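Shown below is the structure under consideration.
Here the complex is missing a single protein chain, while all its other protein chains stay put.
What follows is chain A.
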Amino acid sequence: MKLEFDQKTKLTDILEKIRSSTESSLELSLPSDSLLAANSINKEIIKRFASDVGKEVSFSSAAPAVAKDELGFVEGEDVSSLPHQEPAEAALPIVSTVAEGSNKKTFSKISLPNFAFLQKIPRIYLAAGGLALILIFAFFLFLWVLPSVDVTLFYEASTKSASSELTASVGAELDANKKTVPATTEEVSKNDLATAKATGKKNVGEAAKGRVTINNYLDSDRFFSKGAVITPTSGGITFTLDNDVTASASAGFGNHTEVGVNVTATKTGPEGNLAAGTNFKIGSANTSQLFARNDTALSGGSTKTITIVSEADRNSLKDQLVAQLTKKATDEIKSQNKDVVIPEAGVEVTVSKETYDVDVGQEAAEVSLSLEVTAKAVVLKFADLVSILTKTMAVPEGFKVSEKDSSATASFLTKTTESNWRIQGKINAVLVPDVNLEKISKDLSGKRVGSAKEYLDGLKAIKSYSLKFRPSFYSAIGFLPFSTSKIHVKVEKSQ
């Protein structure tokens, strides 16, 4: 079965067609000049998808292929055959060449002492002595060099939270008693352009117009000023007179006078288009004595709804862009200042430039805003915040706060002066054992295993421990290595 596609067909449409086709073998006809057909990965995706849904596909046009080179170069060779190299922009490696032999050392001939006396000692004693020396050396090696022990101290993972009101102050020193933490301010300007759809609606149109004749059966003149209202006797939309007009008095009973005047509907819309012969009441006059009638239809009334830019559209676009630029500014400040904390709501944003391309109420499908903001952030050093908050909480004996594992945040409370702020600092401190690993390995060196366990049991904040001897059979000797460099102590969180 042949499936034909045009230039505008999307790849996902083709995949859907393949899935929904009932045929198991499909020929896909793609325009040879389409971008989709020229892309080998697109074709591979089609083949793989077809295979997944149990179908076979073929293409009725092929994409151009890269030709083989003609100059002896291995075109398209997998560069992975080359070993890893640094990026090309790195400085060139300095290659130094040392002349052959320049680094050679020469030795003068050594004269050995005369060991002829050894020949007088029986060989059996020599052998026994040699063996004893080897054994002593091996024993020494065994005790001092070969064995090592890994001591792992496990502690219970624990965290502690604390919160305190602090003063962040520019130029101040860290002072735990006064709860003052040094702060700096960073200012960044950001600008961008954003576009949003206009959502405001407005009705516009034309009012119906035409001409009516005023019929006066009264024996006196009647004057009507421009703007006088006439209403169809059947009710509905009202009209106003376009000009001043006077209806002359009638000649007597049964006679009447007529005078024409142009009228315009008071509202836009087609409801003002009235057929000829419609009678109108003029003000509150009695219609049997005075009325108006249109001899031709009143027409031209129309209405439509257009999309305009509303105040809400502009405000929403501005809010969105301000938030976006504030985030970008905050991110930039954070990236430029390592290990800092910016208090929540501690970024003061000032709009320095705000230009819309469409005014409020103007007809448009979308509105664009070019905005520039200046963000001023209060910046605290993470280490300072952790340090001061740690001092406000009671850390259990034997523990200390792990700065690298702890998290600290701050939220902005009030601005007291231009360079002082009240902030609420919070810390979620991770507590780790406060142990001196070097001292422990020194204390353990040469101890019997039993004594070492007693020592380790006495360490505060340590829940359990493990001793791993290398080689493992060394544990049978019953004491720890004598060299502190062979005792490797580490602290780990218990699982």
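As a convention for this text, a contact is a pair of C-beta atoms (placed from the backbone, for glycine too) under 8 Å apart; a residue touches a chain by one contact, two chains touch by 3 or more; residues count from 1.
By definition in this document, contacts and distances are computed from a predicted model.
The chain absent from the displayed complex carries the UniProt protein name "SHS2 domain-containing protein", chosen from "SHS2 domain-containing protein", "Ribose transport system permease protein rbsC", "MFS transporter" or "YbdD/YjiX family protein". From the options A:156, A:175 or A:192, the residue with contact to the chain not on display is A:192.
Touching the missing chain, out of A:179, A:209 or A:334, is residue A:334.
Among A:368, A:387, A:428 or A:483, only A:368 touches the chain left out of the display.
Considering the full assembly, A:38 is the residue among A:38, A:349, A:413 or A:491 that touches the omitted chain.
Taking the whole complex into account, chain A touches the unshown chain at residues 10-12, 15, 35-36, 38-39, 41-42, 44-45, 48-49, 52, 64-67, 69-90, 92-93, 95, 191-193, 324, 328, 331-332, 334-336, 353, 355, 357, 368, 370, 372.
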